[in-house]
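Part of the complex only, each chain left as placed.
To keep things simple, chains are lettered A, B and C as they appear, and every chain counts its residues starting from 1.
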Amino acid sequence: MTAPAPRLKLARFRDLTLVPVIVLLLIVGAFLDPTFLTAGNLTNVLQQQAAISLLVLAEAMILIAGKFDLSLESTVGTAPAIAVMLVVPVAAGGFGIGLPGALVIPLALLIGAAIGAFNGFLIIRFQLSAFIVTLAMLIIVHGFLQGPTEGKTLFQLPDSILYLGSAMWLGLPAAIWIAGLLFAAGIFGLGYLRIGRALYAIGGNIDAARAAGIRVDRVLYGVFILGGTLAALAGILETGRLGAIGNNQGVGWIFMVFAAAVIGGVSMDGGKGTILGALTGVLVIGLVQNILTLIGVSGFWQPVIYGSIILIALMISRIAGGKAQD
Amino acid sequence: SGTTAEGGGGGGKVGIDHPRADSDFWNSYIKYVPQMAGELKVDLMPATNSQNDVAKLVNNVQALVGQGAKVIVMAPQDTGAIANTLQQLENKKIPVVTVDTRPDKGKVYMVVRADNRAYGTKACEFLGEKLGGKGKVVQLQGALSSINGRDRSEAFLECMKAKFPGITVFSEPTEWEGSKAASMLQTRLEQNPDIKGIYMHAGGVHLAPTLQVLKQKGLLVAPDDPKHIFVISNDGIPQEFEAIRKGDIDATVSQPADLYAKYALFYAKAAAEGKTYKPGPTDHDSTIIQLPNGLEDQLPAPLVTKENVDDKALWGNQVK
Amino acid sequence: MSIHVEARNVVKRFGPTTALNGAEIAIAEGETHALVGRNGAGKSTLVSILTGLQRPDEGEVRFSGEAAPALADRDAWRQRVACVYQKSTIIPALTVAENLFLNRQSDQRATINWRRLRGRARELLDTYEVDVDAQALAGDLSVEQRQLVEIARALSFGARFIILDEPTARLDGPAIERLFTRMRSLREQGVTMMYISHHLDEVYEICQSVTVFRDARHVTTRPVADLPHDELVAAMTGEATAAYEAREHTPGERVVLAGAGLSLTGRYANIDISVREGEVVGLAGSASSGKVGLAETLVGLRRPDTGTVTVNGTQVRPGDVPAAMRAGLGFVPEDRHHEGFVPLLSVGENATFPIARKLGRYGLVSPARRRARAEQMIGALDIKTEGPDQPVGDLSGGNAQKVVFARALVDDPTVLVVINPTAGVDVKAKQALLGAVEDAVGRGAGAVVVSDELDDLRICDRVLVMFHGRVVKDVPRGWTDHELVAVMEGMEE
């Protein structure tokens, strides 16, 4: 049989249907603004997308497993904020518990994980609709940022939480390294680990996965917890980049997260898509935003142009991919 | 005046970011910017818009700097989360003029704003006097996560507590949404038909729904009618003036969109030319005060009532 | 002989339905044990209990005298039993190779070596002579290929007990033979098997003993040698049942269905076909002959590259099912789960969609008239259901097939096209369904029967045999099994 070779290539290409779009954007961008193709600007784009890309990574895994998590966007603000409030003094907006500052990152990750676990608990144990549970949780989790802070921004933060989002490693922002490494781990994990493949099986046919001996509930808990943790990490990076935790941190991201995942080929119906594809989705969104900023489109009409570009990317990826989307 | 020209020469491109495109007030401001830039001969780059998202604002500023901006004008709606960016701009020796909000941390060349706390206090004093220090009032708040909304709200409540303890205040968080405002006001009036005053945080979104609810309840009556509810608004858009003339509402605090644009660019140009300023009164009816991280020019925000509503100097009377 | 697998006094209820009512089965070590019963008798429910997918409401399962493992301990179950379920457990978005080794992609090592996995998959597919590309997406396979993949997977576990729930319902003759060869060699190695099928001759061919279920209860267990065919059928149905006799038809002159110059790249080429009123035409052919593709074109599910289809004198726009139906066509699609029924909707609704327009005026559908019509169909086809309001998704496989049949027949079609009409249908139901086809033909309709099953083809006035996308022979009534199979295998042209 000689079929394998071309088929393999085809399968690879299917992840990369957005590559032509990215190339197109690079060319158009270079043409429209001389700053665009500079290393500095492209580094900025990557840095700006680092935090949201972690959400895309998390959401892609959750979608592949056939579930849904809208509450990730709220975790981006709430997890680091509560962690900070456990650490800083009352005068800086804290709870006055005064845990050691070094704990702030582990605390934030723990809070993210706990939110994910609670989502998992409601969805798996009570068999509630993931969409609506996490929609309610989106509201509740954000309330846990707004309530304790009374709407105020936290800006006296321990240094440890600022480090990751603002440090430079080997001449590149640390956030880019972190996101890059996690995406590499995601691509590897979902491609080459049994647990990663289990996500596809669960999303593709949950009964079949169960019959094949996959511990479906356990894997789903895992993916929700991992999702919450990644969202908390995204929050830490964002906090470091912005230097403070505003009440709106992360608010409104989730739509873009879904857009990136879906134009990157991840199916809303579960079982389909790759992490690499999702990454290309993030890049497309980041480049579009950057180009629109550089050319200074009128703010009033920006949404129209932006939405249209998403539609066009979608159609290109549909035509290049050759399959109906869902 | 508090101005001391020093150095001079230089100049350079001014990058400007607009905070949002979906409110009447900011829309007016955005329209004043190019006009004022022309008058002041500022070399303005194409404006970016951060759509009420501080993360976008940071991205936009990075892009503007990448394109060669020498001065940045911005209106960060989240005054904490901009700290890092201000730090980076300081490192790059790029002066920053902020409009409307005062960053909590990070160096600014000049803050151009009217005092939002003063809006709340003015509204409180107006309503307190009209109601004779007793009764019930509703304040339609903006979004609690916005510094301006919070300042207005806190100042209004503090002033009520201090000066008019006989007045009960109901605070409704409307998220700057007309729909929520209408529902909450309607419900509150059902529950407390004896409400006598309303403070709206944003005329652009709250005015029409409020009037519609009052009209439906038959409460849109002349000020001398005992059923009249005293309404004070905030913003100073033309429609509010119209409502004041008709007697539908009683007052508004004019937030000077034109002056915001004018002095933002004025100070941007000055910064580019290397001028410096000191605290003290200015030549345009305002005072520059010292902040820990810079200076603030506190522009006047006049209370507009039936008496002065036709004043040509008000920006709301200049827009077409 | 020791008892390998035993279920005692098992009760399982689904809402108001009692699927198993004190049912039991005991399978001896090393035997191939048939489980037969009418559609809805509870066979598949027992399978899901024996494989630990569902917990019985009452009763217990024992393996080699030991109590069954906890439901959560899937690994323990998988060591004890492997299964080809009646419902597909293939994951369409994954490759064949991965489906074969689901959750055991990496042997020992932590990471998956895809190349090795493909190798293992090819080896496995070769062992079972399944001609499928290991790297193809399982969703792109034909129904039959999927079934072969499932069988290969179940057999590959090395479990000492294997359950096959209607594995042959979707296989053609040679594939069934290959499966049986494999089963015999497994039996020689001492593997115990439970085999479910509605083809009773298969039971005699491959099994040593047989258990009969009727109405959720155990009726009898006997060595197959002690239970002649008629008695077996009687045990299943609770009454004596004569074998089906094909009727005489008197075809008229009028052509009710015609396909002219039909071609579809990769499926079939240059087909001309015409069916007269009162005539039953069979379409036969082994795997990949193109018969299903052709039938799907005739009903409008597929658009041919060239050629025209004429239904009842009207030339129908290609690929337009509603137009074909309006012209007087009724059909049973190949895969009932895919195109046959809407699982959440009731039996009544599923059965009456094509005549919804006739169940009330002004776009209205009268529920009373719908229920009346549905009850009529339930009676005519003997569908085992709580009533017209039960969702089809809750029916047993064979009964769901009858609902699909009801949908095809409900509008008194002038042309009837049925693809694999009796797949998964019990003996008695098979008679009812074939009878329904012949009834329609008796009323003057023309029918096309597409099937691999010789029993189905016996009612045909002539059988068109296809091979590699072409009609190779038009066989008139009176063929012997051997003759027809030889043509289908392409051994005679």
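Throughout what follows, a residue touches a chain if its C-beta (ideal position, glycine included) is under 8 Å from a C-beta of that chain, and two chains touch if they have at least 3 such contacts.
Predicted model, so just to flag it, every value in this text is computed and none were measured.
Taking the complete structure file into account, the protein chain formula is A x2, B x1, C x1.
Methods note: only the chains that are shown with their structure count from here on.
Contact with both chain A and chain C is made by no chain of the assembly. Look at the CA centroids: the one farthest from the centroid of chain C belongs to B. The leading chain pair by number of C-beta pairs in contact is A-B.
Every chain gets a centre from its CA atoms, and the centre nearest the mean of all protein CA atoms is that of A.
Computed from the mean C-alpha positions, the centre of chain A lies at a distance of 44 Å from the centre of chain C.
Chain A and chain B, compared by their mean Cα positions, are separated by 34 Å. Computed centre separation for the pair chain B/chain C is 72 angstrom, with centres defined by C-alpha atoms.
In chain C, no residue touches at least two other chains. Of all residues in chain A, those touching chain B in their complex are 33, 35, 38, 40-41, 44, 48, 146, 150-155, 162, 166, 238, 240-249, 252, 289-290, 293-296, 298-300, 302.
By the touch criterion stated above, chain B contacts chain A in their complex at residues 18, 20-21, 30, 45-49, 51-56, 58-60, 62-63, 66-68, 78-85, 87, 104-106, 144-147, 150.
Against chain C, the residues of chain A that register as touching in their complex are 1, 3-4, 7-8, 11, 188, 191-194, 197-198, 200-201, 203-205, 207-215, 271-272.
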